[in-house]
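Excluded from the complex is one protein chain; the other protein chains are retained at their positions.
Letters A, B and C name the chains as they come in the text, with residue numbers starting at 1 for each one.
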Amino acid sequence: MLTAILIMALGAVVLGAALGYASIKFKVEGDPLVDKIDAILPQTQCGQCGYPGCKPYAEAISKGEADINLCPPGGMEGVQRLADLLGREAKPLDAEEKPKQVAVIDEQTCIGCTLCIQACPVDAIVGAAKQMHTIVESLCTGCELCVPPCPVECIRMEAIAENIDNWKWKYPVIEIKPLRQAA
Amino acid sequence: MLQRLFKFKGGVKPQTNKTQSVGLPIAVAPLPTRLIVPLHQSIGGTPDPLVAPGERVLKGQKIGGADGWISSAVHAPTSGTVLAVEERVAPHPSGLPTLSVIIEPDGRDEWITRTPVDYKALAPETVREMLRDAGVVGLGGAVFPSHAKLSASKTVPMEELVINGAECEPYITCDDLLMRERAEDVVRGVGLFRDLLRPKRVLIGIEDNKPEAVAAMKRAVQALGEDFAVIAVPTRYPAGGAKQLIRVLTGKEVPAAKRSTELGVQCFNVATAYTAWRAVAHGEPVISRIVTLTGNVAQPRNWEVLIGTPLAEFVALGQPKADTDGYLMGGPMMGFEMPSPDAPLVKATNCIIAGSPTLFPPKAPEMPCIRCGECAKACPHELQPFELYWFARAKNFGKTQEYSIFDCIECGCCSYVCPSRIPLVQYFRFAKSEIWAREREKNAADTAKARFEFRNLRDEREKAEKAERLAKAAAAKAAEKKAEPAPAAPAADAGIGAPAAADGGAPAAAPLDAEAVKKATIAAAIERARQQREAVQPKNTDRLTPAQQKEIAEIEARRAPLQAEQPERSAPPATDAAQEQQNQ
Amino acid sequence: MTHYLFIVIGAVLVNNVVLVKILGLCPFMGVSRKLETAFGMGAATTFVLTVATGASYVIDHYLLMPFGLEYLRTLSFIVTIAAIVQLTEMVIQKTSPVLHQVLGIYLPLITTNCAVLGVPLLNVANKHDFIDSLLFGAGSAVGFSLVLVLFAGMRERIEGADVPLHFKGTAIAMITAGLMSLAFMGFAGLDKYQ
Partner (left out) sequence: MMDFTTPPYLLKTASVQRVMLQVLAALLPGIAAYIWLIGPIVLVQLAIATLAALAAEAAMLKLRDKPLGLFLGDGSAVVTAWLIALTFPPLAPWWLLVVGVLFAIVVAKHLYGGLGQNPFNPAMIAFAVCIVSFPALMSQWPALGLKTSFGEQIDIVFGLAARVDAMTGATPLDAIKTALKLGEGAVDVPALLANQDIFGNFAGRGWEWVAAGYLIGGLWLWKRGIVSWHAPLGFIGGITLLAGALWLWNPAQFAGPLFHLFSGGAMLGAFFIVTDPVSGCTTPKGKFVFGFAAGLLAYVIRVFGGYPDGVAFAVLLVNICVPLIDMYTQPPIFGMKNEK
């Protein structure tokens, strides 16, 4: 009995010492996973996930603090890709999925207060104080962060309309189903 | 001279159905009542409109200027009045509208002053610009701006110039008739291309089911004293694909990732050569083209039609039979159904086929793929269509790219032979456009990320600078000790928030005590000073691409009149609204 | 010589650790969704399993047996394996970042791979000597990697299949594993022929 305890204790001490030594000797900084997660996120920096930007959210996922289904702009597809990367089961999105949008400033109403410029995370709003602001559509990520600060409510979100350039071929759905309601 | 021919793998031999429409010579279509000329008729940039509603235009007058190098001009097909510049349904499978110039012909068909030039006296660069401004694009269907293809690679010597008269799609005969009737101008156009590219050999490939065209081209080559080889190639779809024809005539295989000039070869359609010649030697821009009208019509034949002729007016010329239920643009292998009878004919329209249930019977239901490999045997690009299908159907786009989906030329051979009647091409197009969309999203995300990070950096820098400034100010006014620098953000908020609240009547939550009010006034003063300094300087304009700068310039331009009118709040004139719409 | 050959063939095919012995199913199901990861997991497992069999043999023969402590076998094997895995991971992470990139996230998973414990125990049960143990361990590891990679290839394809809703995902993967196991029964008897 005593030998057993001794042997096990010895083993524990030796292995523990080795591991402890290794953890000091072979310490490595940084987490490559964060960058991989960040690359999947849509970079709208909208904060809808509850984190201040995409990178913090990526860090939270990597640490296991946040779930993978909190990013509405990334949509279900983003969740799926995160699930693939992290080897987790995909979950339904924690919010409803919206079509892609851009912010539009009503130029008649804008008073040139620059509040939206400060709110925009990607500098997609141009203008100066006391002058009207306009959104550079090609840079707008549709994060909606500029909407609440506007004192005169002149910013609205518009869904991006389909045009010949962004039109996509549809999935050829030819469902093979019995024609029950034929008659 | 004996020309060795090569083979390409795959391909199919559908019924050609070409004889119906070659019986009659090319006829000039009568002037339609209205012309709808889409501005975007080539690969590349969308030309900007150069005319305004109400303006009178002459035949051949430029109405859309090329936007960048890969773009091509558009011209008024006849003289008349511009009725509108607006979005009209495009001859595109989506059926979505595109910006078009609508012209009401005045019946006089009055030309602009045409200036024929001797291109040999001009620098090649000038000739290319001429071609661009004459709207010369690939008329085989791809409508790639021709001038952009007329520069040889700097590193690889140009060996062969391939002229494509194969016309492999069933039903289409417009190139056939063009070669039969106007062979000399075609050959002269080929001469023009030859002089620009300086290849060692010129090979004109024509499928061997068009002996008359081969003979006519041979005669023309001889009459003009050129040394072009006119070669009859075996009839097998898609021998008229640029890459397949290059393979057959030269033995070279152009991979999807490379330009053909990198292999010392370039390819043009016969109709392109013809229009290039007309543009240079006669000063006539591309305002018409030859279109085959065939299928379920009483009188199938080829017509020379003005670009912009609405489909309905054109098909009336051939007297469609009663059971016609749709019109295909292009051939039956790669064409698509015209979305509306109002859609106009464009530079890419080589053929209109009237369809009927008997001509194109409804397809039997799609069955599952049994991986029989017939499609792989038929694929001229030696892909594995069934694997592509398997992954495209499952929306596994990464895998489709591993199986080289972008090498697919969408020729339709795989769908043609499929025993399960799977619309394979459709799946591939779906996968391709999804991948493109993803690419766009990815790029947008990368830009957004870069800009976000840059902004954070700048914010920090500004904060640091401001703190420094304030510290200095505080030191200078050491007497006023209590004026401690307030945190930057609330100060700014208060500074701008107050007037905004007064202006817009938004609730001004300002229950501030005297101390805070004092602080706020000081902060506001600082802010005012800063604003004065920055008032004229727009923010965030650094690190913009030229395109973005252009966009901003447009916005500023739009803003100027608005600002002037703002006090009256009058509605902008109608023209402005139209202009605005165009800009978007 | 043929003795060793039969040990290896037996371990890789006839008594395949996953499909015949039904050990190590967690990583077999868990890390087989993509071929790439399956390769990584296979490589990592091969390495760890071979080392673990060697180490367990040493511990068993020079630590446990001399003191008659065979009843502590399972316990001490588990501890040893866990430590080896941890140690390996740390060393690899420091010394070869590239290798760690490939094997990194799989190494901790191996701790819970029952095949790694099962194979040393089978070694003991089969009274293998040191060389036999190592060969059996390596063979089992190769067998594991082989079926893992093959399975991943199949799963990538099945993912595109029109599987009935209720069988999608893990369910059909389990059925596939079962049918693979059935196919591997074809090897039965091959190791008896000597």
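In this section, a contact is a pair of C-beta atoms (placed from the backbone, for glycine too) under 8 Å apart; a residue touches a chain by one contact, two chains touch by 3 or more.
As the structure is a prediction and not an experimental result, all values here were calculated from the model.
The chain that is not drawn here is touched, among residues B:S21, B:T98, B:N164 or B:S420, by B:S420. Between the chain not shown and the residues B:R114, B:H282, B:K363 or B:K477, the one that touches is B:K363.
The hidden chain makes contact, of the residues B:Q384, B:Q401 or B:N456, with B:Q384.
By the touch rule set out above, chain B reaches the unshown chain at residues 8-9, 12, 14-15, 170, 243, 247, 253-256, 258, 325-326, 328, 332-337, 355, 360, 362-365, 367-374, 376, 380-384, 386-387, 403-404, 407, 412, 415-421, 423, 425-426. The chain not shown here touches chain C at positions 35, 149-151, 153-154, 156-158, 161-164, 167, 172, 175-176, 179-180, 182-190, 192-193.
Rule of thumb we're sticking to: only the chains that are shown with their structure count from here on.
Touching chain B and chain C at once are the following chains: A.
Relative to the C-alpha centre of chain A, the farthest chain centre belongs to C.
Note on interfaces A-B and A-C: more C-beta pairs are in contact across A-B. Centre-to-centre separation of chain A and chain C, using mean CA positions: 37 Å. None of the residues of chain C touches two or more other chains.
Within the complex, the chain A residues that touch chain B are 38, 41-45, 53-54, 107-108, 111, 113-115, 117-118, 121-132, 134, 136-139, 141, 151-152, 162-164, 166-172, 174, 176. On the side of chain C, the complex with chain A involves touching residues 30-31, 33-34, 37, 63-64, 67, 69, 72, 75-76, 79-80, 83, 86-87, 90-91, 93-95, 101, 105. Taken together, the chain B residues at the contact with chain A in this complex read 40, 90, 92-94, 96, 98, 365-366, 395, 423, 426-427, 429-430, 432-434, 436-437, 440-441, 444-449, 451-452, 454-455, 492-493, 496-497, 499-501, 503-504, 506, 531, 534-541, 547-548, 551-552, 555, 559, 562-563, 566, 569.
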